[in-house]
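With one protein chain removed, the remaining protein chains of the complex are shown where they sit.
And then subunit A:
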Amino acid sequence: MIHPFFSLPARLVAGTSLVSILAVLPVHAQEPGEPAASGIEQSNEPGGEDMYSPQQMGGSPEGGKPTGGGGALNTDPKAGAGGETRTFEAATPNAQDGPSTGRASTRWDSFHGQLNAQKYAPLDEIDTQNVGDLTKVWEYHTGDVSDGSGEHPPTVWSATPIYANETLYIGTPFYRVVALDPATGKERWTFDSKSRLEALTQGALKNRGVAYWEAETPQEGEACQKIVYLGTMDAQLFALDADTGERCADFADNGVLDVNQWNTTNDRWPLSLLQPPTVTGDHLILGWAGKDWAFEEAPPGTVFSLNARTGELEWTLDILPEDVRKRSGTANVWTAMSVDEERGLVYLPISSPSPNYWGGNRTEEIPLATSTTAVDIETGKVVWSRQWVHHDIWDYDINSAPTLMDITVDGQSIPALVQATKMGFLFVVDRETGGDVWPIEERPVPAGNVPGEVYAPTQPFPTKPEPLLDQAKKPEAWWLADMASLGACSRLIDSLAYDGMYSPPTTKGNGVAAFPDSAGGVQWGGVAFDPESQTAIVNTSHILQYIQLFDRQTYDRIAGGSGNESGFFPQEGAPYGMSLKVAMNWLGMPCWKPPFGELVAIDMTSGDITWRKPLGSSQKYGFYMPESLGSPTIGGPAVTAGGLVFIGATMDAKVRAFSLQSGEELWSDIVEAPSVSNPAVYEHEGREYVAFVAGGNSILKDQVGDQVAVYALPVD
């Protein structure tokens, strides 16, 4: 599934910049703790009563069969009244070495640093007192960059550098791997997959890095005891010796696995491997990405477990019920996963089914769609699942790995996970059972009237933490944008339907407002967590979008072009095409009130927000907007034992350090392009380093880069 970003029109802030020359901009930061009630009415009524059938689960060869042939709603009292937890046969604990649960780990050898996705480094050489002295100690340019003006599509580079085997490994959007000396940036080896540099499923060449595995007891002198994995857009998975960069001969076909061999239903595009596999024990857990909004029928979501040494398929989890797969599709896992190795569970953030904005072809329950699903690592069986959006018709893919954390609530230690979402909700559940930590209520939501559609009567709403943005009412027009457009912003917003969160897409008027939609509250950077203070850190975007459906005849008549996830999209095969736009005025100024992006800290012992601050500056044509307005964000944070939060993510291509305790900005630097990934924090030969990849994302800003920028304190 394609990335869930909104298309930020090229003129996002250009007009704002010009107008701002003439006007003093006000500060509109959202106050901490501002109430943000959601939904149209509160209710404790339970949601759907669906139960799984073995056929629905579709695990193969054995995976996914629910307990008792049907699975059951969780009866754990910790599950909220409306918490729709589907519980399955418990996984056998499978304790292994390495990072697993809520505990701190010194590793930074996976996409989110650790398998628990905490993005936490227990390193304190760099702290709040000396971070101002941080200097760039080396940078490396891969050369793998394109702005789309030449022979290649533009690049989008969201890789997190992997520190393992005393080496820094990085995948590139030209599907190469570079292995660097972590202290100097000197090349150790490079590997070129010679993959087709074509935008087969995405609008850009995309890569989110590589994965790393090593044998429990590596044999000296034997190749491929340590392996680096690289996926490509054309569905090839490469396995390389981590010491030499040579292909591992014992892995699949001489070091490369054709994952597209399993693309057997609605094979409209390859199963793009943009997200590196999740490595746990000797397993590679593999999802894939596709192409959204284009077709009604698309490849149905699957998750594969492979043997890390050989590439042999161990199990497959089919996300969609068997009878739905052919006429729908996707509900895949295109982002990172998290793992609790002690409990033997991998947590899957699952996306929405196709087509994304009309569900008349999939009116039955699809229990695992738009969910967090816990799966037994060894068997592929679903242990529990929480669906966060019922009958998703907003493309609210679950787009980041849930963050595993042990928290103390009311004096009780809870093995929890936090699932961030595009909706701006943070769902907190017990990761053993899927039961609520704080009540998650099923509340009635608005229904629509599009022929052929069905509407879920309720949706889950967390009671704590409060939503990261206030979706309860339609956003107000920003006075400056409204003035500059002679009231066009007010007229646009007034013309949009909105009856609260989950107002459904419509054919009427200018469509329905969504705050946000695919732009997301939170993107794939996910939630970072400091286990010492039990503080969660997350960046969020406040974006007003609007969705309109068109019957096929009208769509064919009026459909214009589409940008990078903004404009017209056919949903070919469905009775409705659609448009998705960001609410802008003629100057490209955001029509809604700022802030446009924030960094938020949450006390996970109480669920209360500790602080929230506008994050970064919007920037266009070089002009920076005041930081009090914030910036849309793509990418995520990392936290350290030094009491720091490191993050890029903003339009202004700056990387920053904040105080974990207060949110005060303590350090920043400019990098080549927006750093749309999570930073990596590692210790090498006794020195702490912070590494950012500055690759850019054309959706956020027309600025691409190929820079790896690494910072450390000066050596005395």
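Definition applied: a residue touches a chain if its C-beta (ideal position, glycine included) is under 8 Å from a C-beta of that chain, and two chains touch if they have at least 3 such contacts; residues count from 1.
As a working rule, contacts and distances are computed from a predicted model.
One chain of the assembly is not displayed; among "ABC transport permease subunit", "Universal bacterial protein YeaZ", "Major facilitator superfamily (MFS) profile domain-containing protein" or "ABC-type transporter Mla subunit MlaD", its UniProt protein name is "Major facilitator superfamily (MFS) profile domain-containing protein".
Within the whole complex, the absent chain has one touching residue among A:652, A:688 or A:706, and that is A:652. Of the candidate positions A:486, A:558 or A:670, contact with the unshown chain belongs to A:670.
When the full complex is taken into account, the listed residue touching the unshown chain is A:622, out of A:451, A:560 or A:622.
Looking at subunit A, the residues touching the absent chain are 17, 20-22, 621-625, 652-654, 670-672.
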